[in-house]
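Of the protein chains in this complex, all but one are displayed in their positions.
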Amino acid sequence: MLKGRSLIDPMDLSKEELEEIFKLASDIMSCPEEFSKVCDGKLLATLFYEPSTRTRFSFEAAMMRLGGKVIGFSEPNSSSVSKGECLADTIRTVGCYSDIIAIRHPKEGSAKVASIYSEVPVINAGDGGHQHPTQTLTDLLTIKELKGTFNNMTIGICGDLKFGRTVHSLLKAMSRYDNNRYILISPSELKIPDYIREEVLNKNNIEFIEVETLENSMEQLDILYMTRVQKERFFNEAEYLRLRDSYILDKEKLKKAKKDLMIMHPLPRVNEIDYSIDEDERACYFKQAKFGMYARMALIAKLLGVR
Amino acid sequence: MLKGRSLIDPMDLSKEELEEIFKLASDIMSCPEEFSKVCDGKLLATLFYEPSTRTRFSFEAAMMRLGGKVIGFSEPNSSSVSKGECLADTIRTVGCYSDIIAIRHPKEGSAKVASIYSEVPVINAGDGGHQHPTQTLTDLLTIKELKGTFNNMTIGICGDLKFGRTVHSLLKAMSRYDNNRYILISPSELKIPDYIREEVLNKNNIEFIEVETLENSMEQLDILYMTRVQKERFFNEAEYLRLRDSYILDKEKLKKAKKDLMIMHPLPRVNEIDYSIDEDERACYFKQAKFGMYARMALIAKLLGVR
Partner (left out) sequence: MLKGRSLIDPMDLSKEELEEIFKLASDIMSCPEEFSKVCDGKLLATLFYEPSTRTRFSFEAAMMRLGGKVIGFSEPNSSSVSKGECLADTIRTVGCYSDIIAIRHPKEGSAKVASIYSEVPVINAGDGGHQHPTQTLTDLLTIKELKGTFNNMTIGICGDLKFGRTVHSLLKAMSRYDNNRYILISPSELKIPDYIREEVLNKNNIEFIEVETLENSMEQLDILYMTRVQKERFFNEAEYLRLRDSYILDKEKLKKAKKDLMIMHPLPRVNEIDYSIDEDERACYFKQAKFGMYARMALIAKLLGVR
């Protein structure tokens, strides 16, 4: 039963519950009109203590396309925080006005705190470098819809694997499926953290290799998940200049790729995917953004218990 | 007739008109579905020249739960004010787009000015330290719903009674009912202003005493209305340190209270009510926030003439 629950960590959802959400998302995509009024009279509150237009828009559009309405703020300035109120009080008050809350907060654990005090379901829309479960839902739904499976694939993940929370969540979520192989592509400074290597990969006997460049692995990949590599993450400028091109996907590197490679990116991108790739039918990142809205529609409908 | 009118000062409403609003609020609470479309096609404009998430959310949720929609801004930066436009012009323009306006402005009297130039009803959502009539409506509806009467009670009001506008408005509004007795609890620097003592209390032969600490009066109270005491209001630090604990409600102080005491607070609180009190069934401040939304629903419906 998802009705009335909160979603804080992507792992809060069992495989069966994920299936339920993806099934509903799929139904909504095939016939959106049928779902365009299911949240009629319901209110979503979007509390963004940190700006994120993309995520906020995705939540708000999701709620509106279900027939619901939205109240919210997009920056902390305009919130009551400046009056010294604690998060628990804000959440309890907002719960008086709304039926479900999406919260984004720079401080790790704040979404969890919010869910403890809330009388309505809380969705974590990102808490610091910690969790961003609807991005994981988005990624999984994209794979499900475009690959039709979560098993038997070679998945490349490229870029900043140390600080990128979407990558950690994706690895955790995918670790529950069978027979996937990972090629983890990053500069040595930005490899996946030890706890992911141990607790997620080794513990589940998942096959993976860690490499430094994108080129050599390309031909093996079924999915390539790109993320940003920020200059300031490198130890020194020389290292950055030596490596940066290895983490930029361009037409040249794509030549060796499979015909049905699926290129993903959580967006926004800066320059790590060349714009010339956008026209390639293997580029799936804008589709992914669209799936993100449908994933949130399904999630909201499930947590509100209207479907 | 409330239709088409503005609400600037809580005393703009007669006792009969208040009754009409509370009756409607009560009807809405018993059967919200019946009212969920009465403002279909109507637009509320929320002009917040000063941020107040709580009040803005309450207005917007109220309008949306009546089936209406909302345009607005939550901070002056994004308004046309920066281009030098006067308030009268802004109001007349916004009145071209919307059916009713809620305005919050740091300058006293600005809501009144707005109502003079507006072709649609204007609701004062707070003008400086002056008036905040929907907070008074909220307080009264809470008392009405939870006590069932506006008469024959001993009401404690605690905290900053000098600058707290909600307290002044509540005293004025309650002065029209019978046989209530007030215990005004504040440091001497923050006693009620002379004009309230003379014009509101003495003039209406209302019984009241002014005391410095919360403890001694507790057992007599039917209602305890708490407000914030800000450190910077005190004349000196020593005085603040000596007195501050007297204005914090905790479990110890609550021991002597009546079983049916009703603890109110306009929120946000900082530390003047200990969090351990929240679980006590006498704590009514979150219910009060919820009543605030219903009070605004009833008010909007009445001013728009849809009920």
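In this document, chain identifiers A and B correspond to the written order of the chains, with residue numbering beginning at 1 in each.
In the analysis below, a contact is a pair of C-beta atoms (placed from the backbone, for glycine too) under 8 Å apart; a residue touches a chain by one contact, two chains touch by 3 or more.
Just so we're clear, the structure is a prediction, and the values are computed from it rather than from any experiment.
Shown chains touched by the undisplayed chain in the intact complex: A, B. Listed residues A:Thr53, A:Asn202 or A:Asn216: the one in touch with the omitted chain is A:Thr53. The chain not shown here is touched by just one of A:Lys112, A:Lys162, A:Lys191 or A:Arg269, and that residue is A:Arg269. Within the complete assembly, B:Lys69 is the residue of B:Lys69, B:Lys112 or B:Lys162 that touches the hidden chain.
What subunit A contributes to its contact with the hidden chain is residues 33, 36, 48, 51-54, 56-58, 60-61, 64-65, 69, 74-75, 267-270, 275, 286, 289-290, 292-293.
Residues of subunit B in touch with the missing chain: 41, 43, 45, 69, 71, 73, 77-80, 82-85, 88-90, 92-94, 96-98.
By definition in this document, only the chains that are shown with their structure count from here on.
Note: centroid distance subunit A to subunit B, computed from Cα atoms, is 41 Å.
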